[in-house]
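Encoded as structure tokens, the structure appears first; notes follow it.
Here the complex is missing a single protein chain, while all its other protein chains stay put.
Right, chain A next:
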Amino acid sequence: MNVAVAKTGNGRAVSDLFASAEGRLPGSPSVIATRREAFGTYERLGLPHRRIEEWKYTDLRALVGEVLPLAAAPDAAALKRAAEAVKTHAIAGARKLVLVDGVFAPDLSDVKALAGQAGFKTLRESLEKDAGLLKTASTDAVISLNAAMATDGVVLDIADGAQLSTPIQILHIATSASASAFTRSRVAIGKGARVTIVESFISASAGAYQVNDAVLITVGDGADVAHIRLMDDAPDAVNVSSHFVTIGAAVKFNFFNMTTGAAVSRLQGFITLAGEGSELSANGVNLLQKTEHGDTTLVVDHAVPNCVSREVFRAVIDDRAHSVFQGRIIVRPDAQKTDGKMMTRALLLSDEAEADNKPELEIFADDVSCGHGATAGALDDSLLFYLKARGLPEKQAQALLIQAFVGEAIEQIADDGLREHVIGIAERWLERRS
């Protein structure tokens, strides 16, 4: 125990976290045993820190220090606040699935409307049977912690050939300060299915809450999937999300993440192209200000031949904020004819802003086309002057150029309505700039 305390550096016994929550964690006795094991892994590792290569730029021990206790289940007042937040952030026409402080909220969700389109249950229900969903192909301290502590989540089954014309929006709403929400979801997409999944992370009242989310996605052959994540957390929040995506053959998978909030955030995505002839488009935008720290880490694993992956990432960093992009493309020995490209650009709006771009290619096949590029720079003065000479005040001229800069990533979203929704969030971020 003393070892664990020393490792987290927070001066308190980490196992308190688990012991005090254990009675509320769903699952059969075998599931609880799996959780204990996962918590043991977390205790042994402690929060990731800079000497762990994958976390070099996002030292959670320094940035976060301690994991806050499990949030209480939402009461009526919290659900009411959450309902207001849903109204503001819901995408028109989407089937909503709402998690409030880590607990599924059926009254705020469109379970009935979804029934004809997708199989649905909660993680809580799923864990009554077995612990399968608590296991992932790879793990680290935060993923282990998630497996130990996950209170709820959504488990979706999209049938073979299902064509969903409206998006499914999973809303994570925080209503309590100084507490953690642990959620884990799974989406299984059938062969030839067509679906759009949106995840929104928001708060109903600003506070220093913590989110630890994990999502497991499997995509059947020939499916066409758009997956959009919007991390629009409160300014003092912490959000660490882990994604595991396994993609079958002849799939089109379009992924987009945008971070516009949280004091500390990290999205780590592990995407495996496991079937031939698939196309992955994985894009992201970090919009950071004040002292925010935002990390997008994507590992794209070409496990089979003949797949295409494209990554476009943009970071706009103001004040003393810090953006991290780590992009790794792995090409396995058999994955001939892989075509993988990654381009990341950072726009620094202040002298104290910081960008770390770390592209990595690990290529074990000999007949591939892979490349990456990274740039960082300030707004172009000649463009700014042109706009000002046409009557745009400084901030408005900057805003127009910033929108154009992130537009290269946002325009990868095919659906007009969703793209407009994303642009709206980016515009609100621009308005928040002091």
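FYI, contacts are C-beta pairs under 8 Å (C-beta built on N, C-alpha and C of every residue); 3 or more make two chains touch, one makes a residue touch a chain; residues count from 1.
Note that contacts and distances are computed from a predicted model.
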item	value
From "Phosphoribosylformylglycinamidine synthase subunit PurS", "Heme exporter protein C", "NtaA/DmoA family FMN-dependent monooxygenase" or "Fe-S cluster assembly ATPase SufC", the hidden chain's UniProt protein name	"Fe-S cluster assembly ATPase SufC"
Listed residues A:K56, A:K388, A:R419 or A:R432, member touching the removed chain	A:K388
Touch criterion as defined above, residue of A:T136, A:T218 or A:Q403 at the omitted chain	A:Q403
For chain A, the residues touching the chain missing from this view	380-383, 385-394, 396-397, 400-401, 403-405, 407-408
